[in-house]
Every structure is written in structure tokens, then in C-alpha cells.
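Below you'll find the structure I mean.
With one protein chain removed, the remaining protein chains of the complex are shown where they sit.
Entry: subunit A
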Amino acid sequence: MLAKLFAKLKLIWRVVNRPSVHYSLGFLTLGGFVAGVIFWGGFNTVLEATNQEQFCIGCHEMENNVYQELQSTIHFTNRSGVRATCPDCHVPHNWTDKIARKMQASKEVWGKVFGTINTREKFEAKRRELAEHEWDRLKANDSLECRNCHNFDYMDFTRQSQRAAQMHSTSLASGEKTCIDCHKGIAHQLPDMAGVEGF
């Protein structure tokens, strides 16, 4: 058994080890490199394309529901002109997390393609479930996406409203709570909140 495997490996090694008859070593190395770049680049380009807001709101369920709602919030227009786009809040920056989230998102696209969420009513019916996925994710990563823009270390409590400073200097500072615990519904309308902690 082991001997057989060893023989096979030996054969493979011999094939790989044999100098190429048709192509030069230089061509092969360079070719391999270029192919790798094209593959990797292509993969990341697709990834990047799907990471743009235009892609997110490409399907009507997003454009007609959550995108409309976002437009009236502070994350769309504000005095400083800094905008948060869909991927800023919904796609992790870290690569492995990003892939994991994309796989999950594919399922949501599936729902679109097969027309399970094609009206406002159906979206509203699904919203609690979708929102809960986001809350769970942000809770688990300590609101990482919020913190990409809002850095706790640089928050100046003296410049915040009293209500904000009071909360941020206690529950948030101690790590007992994270942004999403208190700031649900910051970018979109909330679903029926019956039974959600704090409501």
C-alpha cells in the first residue's frame, strides 16, 4: 500500500522534474506568475466590484427599501460631507471575514433571484430576520465596522451632548456594551422590535 503510493509520488516527481521540451524555464516561470496575477487580480476585482454601493443597490429590493431610508440619515448627508456607503458598514475589511460575509450574502442574493423578497411587504416581513443577522454580527465583532470610522480612543466627550457623554463614558468605556447595543436603527428603519433587549 505504502510502497504503491511511494511509486506514484516518484512518477509525479519525475514528470515535474523533467525539463520542459517545448517551453523555456523563463517562459514557464513568467507565464505562471502572470496567470497567477490575472487569476488573483480577477478574483479581487470581482470582489471589489461587488463591494461598491452601486452593486449593492443594483437590485431593487435594496434600492427601494434600505437605500431610500439611508438617505434621510446622518450617514448620507452631514455637515462634514463624509459618507458611509453600504459596504462601509456591512463588509468587514479583514480578508477572511470578507469572504465569509460574501458567502453569507450569496444566500441573500439567492432570495432575490428566486423572487422571495420582491415587494415592500415581503421585505418588511423578512426584515427582523435580516436585521438580527446584522446585530449578531456587529455584536460578535464588537461593532468593528462602526469603529473603522468612529474610534473610541479619539472621542472627545466634552464635545458630545450630555446624554451621549454619559453613556459613552460608562457602559461603552467599560466594554459592557458595544455601539450596536444602543444604536440600532442608525441607518435604516427598524423592524418590529417586540422582545428585543432594551426596547
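Note that in this section a contact is a pair of C-beta atoms (placed from the backbone, for glycine too) under 8 Å apart; a residue touches a chain by one contact, two chains touch by 3 or more; residues count from 1.
Basically, contacts and distances are computed from a predicted model.
Missing chain, UniProt name, options "Flavoprotein", "Periplasmic nitrate reductase, electron transfer subunit", "Putative Amino acid ABC transporter, permease" or "Arsenosugar biosynthesis radical SAM protein ArsS": which is it?
Of the names offered in "Flavoprotein", "Periplasmic nitrate reductase, electron transfer subunit", "Putative Amino acid ABC transporter, permease" or "Arsenosugar biosynthesis radical SAM protein ArsS", the absent chain's UniProt record gives "Periplasmic nitrate reductase, electron transfer subunit".
Kindly state which of the options A:N64, A:T85 or A:S171 is in contact with the chain not pictured.
That would be A:S171, which touches the missing chain.
Using the touch definition up top, pick the residue from A:V82, A:C149, A:A173 or A:M193 that touches the left-out chain.
A:M193
What residue numbers in subunit A mark contact with the hidden partner chain?
Within subunit A, the residues touching the omitted chain are 72-74, 161-163, 166-167, 171, 185-186, 189-193, 198-199.
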